[in-house]
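The complex is shown incomplete by one protein chain, all other protein chains being positioned as in the whole.
Labels A and B are assigned to the chains in the order they are written; within every chain, residues are numbered from 1.
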């Protein structure tokens, strides 16, 4: 039976006792495993079958020869990236920006969720709740356009405002140091409202009896947030952070390329792995070299997640991924 | 109910103030998008972006809707969103619920099996070969739906929601003779409405926004989903601008800037109404007595 085949992969075979345990487990929870079957099959077909494609990272991939016939070249496709003197800088930028994004987006999303839960006024609440998710639907190209309305040196709103106070114009598009902050603000604008949905749902799932009991004990509103709501969000926060960490070596190409583009003056703080590789391979268009970088990013993310997940299992088993 | 103290009321006021500010921060650029999508290119070039444009026109929208395929594209997208979300919720709940139970011995192996796909993928070439060549799903509407039925991120989130439900609830039902499937559908899912609407919303938005799969696998115009049509319009406009070689048809002017903005409005429209509809499930205390604290 297919579900057994699928599952038997996950069981170290050979030992009779374990096999016996396996059948016992299936007998006990068979229906539950049956439930997982469609999901497992979908993932097998659409995620694991194409995984053979990873080998093109180690090949000089030729479309006509295909994945099976292309020549293997060992780690040659990784060289250009690993040997680049800029690698540390761009990997650093990638990690730094992503860490900022994760921390501040999470903080903002939690704050919004808590505030939305606490405030009264049904209509105010509903309208605020709807408005804050709107930016999520604005494409990065449009975001970049809007940003230039604010930051342009000659005609930007901010510089017009500064000029009204007799302050000299700030050349945002030539000053890399300001960009981590600008990008974080943009990211919060774009994602925090939408991110708050998860936390809203988590708060909605908290048993109101707990709050009731706290109120009877004379807890203030702030104390209830501090000692009930926030601790109960912990598992969700850890899980989401863990999930985000797997991708921490992947720069947000869509956002950064739309906003910074090829403005070399901002590269010192905004150039991330994905934008760098995009430029390095723009003319070559080499599939294998691009695949190599992707694989490299995944492996690093994987190592990180394994480590952090191990920590999570020790300190907050409920939020560990596996 | 105990009467609120002054400090509590102050805190509430501060929250309302913060939220109002943040909402304004979110809505202002959006108003600018809508406003400037309703003005002329000329006006933008003359006066720059303004909150309330001076010259009103619906030219950008006319340009988008002049492509009659867009109405069909709405249909395709709605079909994909509705059917996709329904199937995805079924598959995801069916996977997430067992994985939330401690009693399931191999749950961590399965968790790992699912998580691994979040980090590693075989790349475009392999997926394209699989879907286009071996599965023959090119130019079918299912190519937009089936590969996306399980999103690991959503699955783990849902699993965590289920995890927070008191396991004694299921256990007592089991003692009464109910089987796991009955428990999931009749006991667990009904009390998980906030979680289900969250994940449902995420799936719906993901299906609504699908365009890359369409780009790869769909060449039949009648199966173009909305976002893909929009992406085509935008990308071709931008490319035409870049392309010095467009020389021959110099007299054709397309309103690039305003169209770009109008597409935001056109694609956001229907999906944005889904959220207020779901908001009633995000109320504290909906699941009285069901969740452990």
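Quick note on the criterion: contacts are C-beta pairs under 8 Å (C-beta built on N, C-alpha and C of every residue); 3 or more make two chains touch, one makes a residue touch a chain.
Rule of thumb we're sticking to: contacts and distances are computed from a predicted model.
*Asks:* Which of the following is the UniProt-recorded protein name of the chain this complex doesn't show: "ABC transporter substrate-binding protein", "NADPH-dependent 2,4-dienoyl-CoA reductase/sulfur reductase-like enzyme", "Urea amidolyase" or "Cytochrome P450"?
*Replies:* The chain we cannot see is recorded in UniProt as "ABC transporter substrate-binding protein".
*Asks:* Looking at A:167, A:181 or A:264, which residue reaches the missing chain?
*Replies:* A:264
*Asks:* Per the definition of touch given earlier, which of B:96, B:119, B:146 or B:170 contacts the omitted chain?
*Replies:* Of these options, the touching residue for the absent chain is B:146.
*Asks:* Of B:14, B:31 or B:46, which one is in contact with the hidden chain?
*Replies:* Here the residue in touch with the unshown chain is B:46.
*Asks:* May I ask which residue of A:45, A:214, A:230 or A:308 touches the chain that does not appear here?
*Replies:* A:45
*Asks:* Which residues does chain B use to touch the chain missing from this display?
*Replies:* 41-42, 44-46, 48-49, 75-76, 79, 87, 90-91, 94, 124-125, 128-129, 132-133, 135-143, 145-146, 149, 179-182, 185, 215-216, 219-223, 231-233, 235-236, 238-240, 243-253, 257
*Asks:* On chain A, what residues meet the omitted chain?
*Replies:* Against the left-out chain, chain A lists 1, 30-31, 34-35, 37-38, 41-42, 45, 62-64, 66, 76, 79-81, 83-86, 141, 144-149, 152-156, 169, 171-174, 258-265, 267, 276, 279-287, 289.
The rule is simple: only the chains that are shown with their structure count from here on.
*Asks:* Could you tell me the distance, in whole angstrom, between the mean C-alpha positions of chain A and chain B?
*Replies:* Comparing mean C-alpha positions, chain B is 16 Å from chain A.
*Asks:* Along chain B, where are the residues that touch chain A in the complex?
*Replies:* 1-2, 4-5, 7-8, 11-12, 15-16, 18-20, 22-23, 25-27, 29-30, 32-33, 48-49, 90-92, 94-95, 97-99, 101, 103-106, 108-115, 117-127, 129-130, 135, 146-147, 149-150, 152-153, 155-157, 160-161, 163-164, 179-181, 184, 192, 194-195, 197-198, 201, 234, 257, 260-261, 263-264, 267-268, 271-272, 275-276, 279, 281-293
*Asks:* Can you list the chain A residues touching chain B in their complex?
*Replies:* 7, 10-11, 21, 25, 29, 31-36, 38-40, 42-43, 45-54, 56, 61, 67, 111-112, 114-121, 124, 126-135, 137-139, 141-142, 145-146, 149, 155, 189, 192-193, 197-198, 200-211, 215-216, 218, 220-222, 228, 232, 235-236, 239-240, 243, 246-247, 287, 291, 294-295, 298, 301-302, 305, 318-319, 321-322
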